[in-house]
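To start, I am sharing the structure in question, which I have written as C-alpha cells.
Of the protein chains in this complex, all but one are displayed in their positions.
Let's look at chain A:
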Amino acid sequence: MNLFRFVARLAAPLAAAATLAVSPAVAEEAKEQYFPLLTYRVGAYASSGIPGWGGIIDYFRYVNEVEGGINGVKLFWDECETEWSVEKGVECYERVKGGKNGSPVPIFLPHGDPISKALTEKSVADKLPLITTGYGRTEAIDGRVFPYSFTVMFSFWSEASSVVNYIAEQVGGKDKLKGLKIATVYHDSPYGKETQAPLELLAKTYGFENIQIPVPHPGNDQSAQWARIRQIKPDWVFLRGWGVMTPVAIKTAAKTGFPVDHIIGGIWSGSEEDVRPAGVVGKGYLAVTPFPAGQDFEILKKIRAEIVDKGKSDLKDLKSFGSVYYNFGVIEAIISVEAIRTAQKKFGVRPINGEEGQWGLEHLVLDETRLKEIGAEGLVQPLKLSAKDHEGGGSGKVLQWDGQKWNVVSKGWVASDRDLLLPLIYERAAAYAKEKGITPRSDGATN
C-alpha cells in the first residue's frame, strides 16, 4: 500500500469521528456541556495563571453543585497545558475543538494574547468563538469582520483610554491634560505595542505629550529605561508590563526617585503577583483593571461558603481567593456561563456547539438586574454585546496597592472614550477585511 492510500484510509474514519463529535444530533444526546480549559500551571507565567484557573473552576463547580448546572445542563471540563506558548496552545485547540463524550465545545478561552492571535482565522473556519477578556486583537471588537473573536469587556484600547480619563479625573478635567507628559513604558512585543495607536489619537485630541519607552522581554533590567524617565520627567507613567517586568519597573522607579503613586499599571501589570515582589516600595502603585480584587462581592461570598469552605476549591493557596487573577477567572466563567444560558434560550436546553455559542455571545446582555441576580454587581461591568460590538463594556476600575491588598480608588468604573476610538477600530477592521478578502456581515447579523 502506498503512503497516500494508507493516509487516506486512516483519515476517513478519523474525519467521520470528528464530524460525529460536533454534530448537533449527537450534541443533543449528550447530557453535559464540555468546556475545555487551556491552562499554564507550569513555566514562566504559572504564578499568574494558577489563581485564574482556580476562579474558573470554582465558579463552574458552584454552578454545577449549587445551581444544578446551566438550566440543568452540568459542565465538565479538562485542562490542556500550554506553558503560555503559541505552539502548545494551537496544539491544544486542535485536540479539543471536536468536543468530548458527545458534547461539542461552546466557547474557547485561549488564555494568551499570542495564542488568541494565532487562532483568529482557525476559529472562523471551525465556527468556535474565542473569548479574550482583557487581551486579544482590538479590531475584533468589530464582529462583522471577526465573527468568532470576542474581546469582551475591556480591550487594550479601552485600557489606554481609561488610564487617560483617570489621569484627567486626578488633574481636574480633560482640559487639564493639555501639556502633560504621559510616558508609556511597554513590553516590547505586539501586546505591548497595542496601545500606541489609541494613545496617539488621545494625545492629539487632548493635547498631552505621548512618550513611548520600550522594555525588551523579559524586562529584568530596566535601568536604562528609568534613567530616561528621570531625564524626561513625565507627569504620569502608564506601565504595560507582563510577568517580571512589572515588579522590576516598580523597584527601578523607586530607586530612580520617580513617585510610585504616579505609575498606573495596565491590565497585566495590576495583580498581587505583580506588586508583592516589589516589597514596600510598591505601596501607592496604581493599576487599571476590569477584574477588581476583593472578597466581598456576593458571588465570592457564595463561592466561599459552598466551594472553598467545603474543601472543594481548585486553589491550593487560599490566599489567592479574591485576588485580581482569581476574580479574572470568576468573571470569565460568568460570561461564558451566561452566553451558554443565552444560547440555550434559542436553541434548547442542551449542550450547545460553537456556532450556537457565538449567537449566545452576540446576544449577551448583562445588565444591573442580571448582575445582581448572579451576585456579580461591582465585580462585572454591565455588558451588552452585538455583531457590531464584541467588547460591550469598555470600562475599568483603578486600584491602589496599600502594601497588603488592592483598594478601588476610582469613582466606580472609569469609562473609555469609545465614541472617539470606535471609528478608528472599525476603520482598522475594514482594512483587515480588505486585506483578507472578508465580506463583513451586516450590523444586525444573527450569526
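To be clear about the criterion, a residue touches a chain if its C-beta (ideal position, glycine included) is under 8 Å from a C-beta of that chain, and two chains touch if they have at least 3 such contacts; residues count from 1.
The rule is short, and it goes like this: contacts and distances are computed from a predicted model.
As stated in its UniProt record, the chain not included in the shown complex is "Branched-chain amino acid ABC transporter permease", which appears among "Sarcosine oxidase subunit delta", "Inner membrane protein YjjP", "Aspartyl/glutamyl-tRNA(Asn/Gln) amidotransferase subunit C" or "Branched-chain amino acid ABC transporter permease". Of the options A:Lys122, A:Arg228 or A:His363, the residue whose C-beta touches the omitted chain is A:Arg228.
The residue touching the chain not shown here, chosen from A:Asp317, A:Asp402 or A:Glu427, is A:Asp317. The missing chain, though absent from the display, is touched by one residue of A:Ile57, A:Val105 or A:Ala254; that residue is A:Ala254. Listed for chain A, the residues touching the missing chain in the whole complex are 41-47, 50, 188, 214-218, 220-221, 223-225, 227-228, 230-231, 243-244, 247-248, 251, 254-257, 273, 276-279, 281, 316-317.
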